[in-house]
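One chain of protein is taken out of this complex; the other chains stay put.
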Amino acid sequence: MAAAALQWSCSSGSVSEKEEDTATLTWGQAEEKGRGTTVNLMMWSGDPLINAYMQNYVRPALKEQFDIDLQIANGQGSTIVQNLMAELQAGKAESELDLMWINGETFYQLRQLDALYGPWTEKLPNGRYIDFDNPFIGVDFQQPANGFECPWGNVQMVMIYDSLKVADPPQGRQALLNFVQAHPGRFTFDNQFTGLTFLKILLIDIAGGPGSLNGPFDEAKYNIYAPQLWAYIRQLKPYLWKEGRTYPEGVAPMHQMFANGELWFTMSNNDCEVDNKVLQGLFPESARAYVWETGTIQNSHYLGISRYSPNKAGAMMVCNFLISPEAQYKKQDPAVWGDGTVLAMDKLPEEWREKFRALPNRRYAPSRAEIQDRALMELAPEYMIRLAEDFRKEIIQ
Amino acid sequence: MSIEEQKSQINGISLILIAVILFPFAFLLMLSLGRRWAYPMLLPAEWTLDNWQAIWGGQAGLGESLLLSLALSLSIATIATAGSFWVSKQVAYHRNRQRWLVLAYLPYVFAPVILAACLQYFFIRWGLSGKLGGVAIAQLFITFPYGLIFFTSFWTERMLSLEQLIATLGGNTWQAYTKVLLPVAKGPILTCFFQLFLISWFEYGLTALIGVGKVQTLTLKVFQYINEANLFFAALASCLLVMPPIVLLWLNRRYVFSKVI
Partner (left out) sequence: MRTTAHRTPHTEMQKTSTYIGLGLFFALTAFPLLLGIGYALLFSLGLAGMLSEGFTSEHWQAVLGSESFWETMAFSIYVALVSIGLAVTLAMLLVVRWPRTFESTPLSFFIYWPLAIPAIVMAFLIFQLLSKGGALSRLAFQLGLVDGLSQFPDWVNGQYGIGIITAHFFMALPFFLILYTQMYSHEGLKGLMQQAFTLGANRRQAAWRVAVPVLLRRSFATVVLYFLFVMGSYEIPLLLGSQSRQMVSVLTIQKLQRFNLADIPQAYTISVVYSVMVVALVLWLLGAKKQV
């Protein structure tokens, strides 16, 4: 019976090409089309400040300025991919999702599935302020965005520690091993994006430092260096939180345990997060962010439109608003989110440049200038997918 | 042991048990009113009504979720109760009733979230995923079997002879239902309604998967707040989730419990 149903669905179904004519619309026409519509955005919703930014600022502003109703569904990269893939498989003509918060491996998988609409970013009027020449913005996990996703924020990973408990935080692999051996149970990394970024940083270091793994995925290199990484993690494992038998499901629980004092370290993909968490009163004022001497990964996160979104015009308008100087300025405020802007200061009008300059300084995180020369490029997405897989096989099981 | 002693012993046990039972509710309420609860403090450092005020005021959408969940669960309970009442009657006097009943037990004990994973393709295919209607249908798949199992035991020989009596006396089907069956079945119908309401009201995994996170019932909100480690709002949403069943209990506890086998 299921087989019959399937056959029926397959025969009925190559996706009706609803490419419509969004591609040929001028911005003015797109605005006319998108006004008064509903846009469905799927995004990771694991941070209260980010959620507050979206709920309390973005949604009301979109409603007021464009009469757009932004609906936000919770789902991180893998959920987005699985959903869009299931839709494609079912031959659905219209996607449930219009806009998705993606980067790196999700972008790669969605491009492989041909699930993204594009190119579209050059249409956005505010796109002219974006710093596409910056390789940390224009290139996503070694893949050029090519107009299929729009940069939204730029961040660098940092380690966060409690300066009252840790006087001299470890600056590299060996130092970390020594540290956890002396203080077991105080360090861990999460089982998701941030933890995987941490693993990539270790892998780059093992492979010989900055740039050693740039370029497309290299199976041979991976097969040489990954076993060394797992050997190192196995050395760490008995001294990690819960003896490394389980890892926090995301940064939020890790932050919570850091706040409680159960952990002495946490980490963040956002260099400025420590400031917003201290301002919120979640982290103690003794919390500090730092970057290892061997460097950490800097990357950008993006917005993509699904290929069969029924409301591409609306999605573009939302996106254009999100990269507007106003929304980006608000987002960079450590008290709001503290997410680095993707706009190029030299392209902005003077008044906005002034405003960005006048943003309150970070107090607990190092300044961007200080850590910029310790920034590592993201690796090709296959590294992350393989690491995620092998981490389960080699370490958790 | 004298009866007096036994009584006081029972009272003592009762008091302890009541305290144990009420503790989680008090704890949830406390967290929902709190702010800044750092280790090792036993109680939050600040108390505030702000969280509760945010139900309607803020952009958190808690109020909307509450209404959505109420509307969804009340509709599911109504449809599934009425439907399974009628359908179970057709099956109850069937000679293979026991075999039919097996079919109802299967989805009843099947993990809803795995069912949802297996059916996801079809929900997308038929344009139901991410829609309230889709979530409602998916929830019918888990509530309806319960109703069927529940009512099958109601249709006994006695009910059949009552029906036959009406027929003998010249009554029609309509009269049989309105004059006899429904009045007799009032208690079980209410019980079933409350049970189905609760199944729908408590559902998380299936709703999240079929609703693509877009149909944001209260359970999804609780999960979202837990996910962002926002325990005060998680506690608040939990309070909202626990209150309607408590109200139902207060109205009549008899209806909230039944075993189905």
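Order of writing sets the labels: A and B. Residues in every chain begin at 1.
Just so it is clear, contacts are C-beta pairs under 8 Å (C-beta built on N, C-alpha and C of every residue); 3 or more make two chains touch, one makes a residue touch a chain.
Note that the coordinates shown come from a computational prediction; the quantities given were computed from them, not determined experimentally.
Interface note for the absent chain: among B:L70, B:L162, B:V184 or B:L249, the touching residue is B:L249. Touching residues on subunit A toward the chain that is not drawn are 1-3, 5-6, 77-79, 81-82, 85, 88-89, 105, 109, 113, 185, 191, 242, 245-247, 249, 256-257, 260-262, 384-385, 388-389, 392, 396-397.
Of the residues in subunit B, those that touch the hidden partner chain are 9-11, 13-14, 17-18, 21-22, 24-25, 27-28, 31, 39-42, 83, 86-91, 93-95, 97-98, 100-115, 117-119, 121-122, 140-141, 144-145, 148, 156-157, 160, 164, 167, 173, 198, 201-202, 204-205, 209, 219, 222-223, 226, 231, 234-235, 238, 241-242, 245-246, 248-249, 253, 256-257, 259-261.
The definition used in the following text is that only the chains that are shown with their structure count from here on.
Taking each chain's centre as the average of its CA atoms, subunit A and subunit B sit 37 Å apart. Note for the complex: subunit B touches subunit A at residues 36, 38-39, 58-61, 120-122, 124-125, 127, 129-130, 212-214, 216, 220, 224, 227-231. Contact residues of subunit A toward subunit B in the complex are 5, 9, 40, 42, 45-48, 51-52, 55-56, 59-60, 71, 73-75, 79, 83, 86-87, 89-92, 96-97, 250, 252-253, 255-256, 259-262, 281.
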